[in-house]
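With one protein chain removed, the remaining protein chains of the complex are shown where they sit.
Let's look at chain A:
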Amino acid sequence: MNSILEWFGYVAERYDDILETTWEHAQLVLVVIGVATTVAVLLGVYVQRRPTLRAMSLSITGIFLTIPSLAFFAFFIPVFGIGNRPAIVAMILYALLPILRNTVTGLDAVPPAVVESAKGMGMGTMRQLFQIKLPLAWPIMMAGVRIASLITVGIAAIAVLVGGDGLGSYIQSGLTRLGLPNSEFSVWTGVVFTVLLGLVLDAMWATIQRFTTTKGQRI
């Protein structure tokens, strides 16, 4: 009980720094999600009705997700040097699978009769995609984005090991000084704010989803 209060004190003293670090962490995640969503959605639309490409892209992005993150981050250091860059690239690759899979699943779930009637009324391929298919697949795609966001928030804490920013720095500095004063508080700060950031971002996606779908699509 006492130590929780002390931790609060620790946080209060460094409040500005913690917030700034959290914001850096959030920026990493937002960049990753932005790029990954763009790539995965384009890819998903392209491969959805092409069985071979679809199977290939799903398994390749699946394999990315199984590569241990530290190794994956390090893998890009020779190309991008030390810093945020190798981490961002690796995290983008991680985030692809949930968004890609949900894009494909979402498009699969568009009722054939809806597409048939859209086509039958003279909507071209692009109109069908932007006015019918993507809006209908959107809630499922957003679910993918939310999963990707949660995964990325967690993994981004490791970016610090390849020289990146983010809340990982609190965890790392705490762990390297373990046993010394405040070292545990530092670790806790990193963990708690990472989790909080994950929840806040998730709530944000949920809000965006709410305002980008119509009443007709909600259950």
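Following the convention adopted for this analysis, a contact is a pair of C-beta atoms (placed from the backbone, for glycine too) under 8 Å apart; a residue touches a chain by one contact, two chains touch by 3 or more; residues count from 1.
Going forward, contacts and distances are computed from a predicted model.
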Practice problem: Using the UniProt record as the reference, specify the protein name of the hidden chain from among "ABC-type quaternary amine transporter", "ATP-binding cassette domain-containing protein", "Fe-S cluster assembly protein SufD" or "Nitrite reductase large subunit NirB". | Solution: "ABC-type quaternary amine transporter"
Self-check item: Identified contact with the non-displayed chain, of A:T38, A:S59 or A:Q217
Solution: A:Q217
Quiz item: Given the contact definition stated above, which residue among A:V29, A:L43 or A:L136 touches the chain not shown here?
Solution: A:L136
Quiz item: What chain A residues would touch the chain not displayed?
Solution: 111, 113-124, 127, 132, 135-136, 213-217
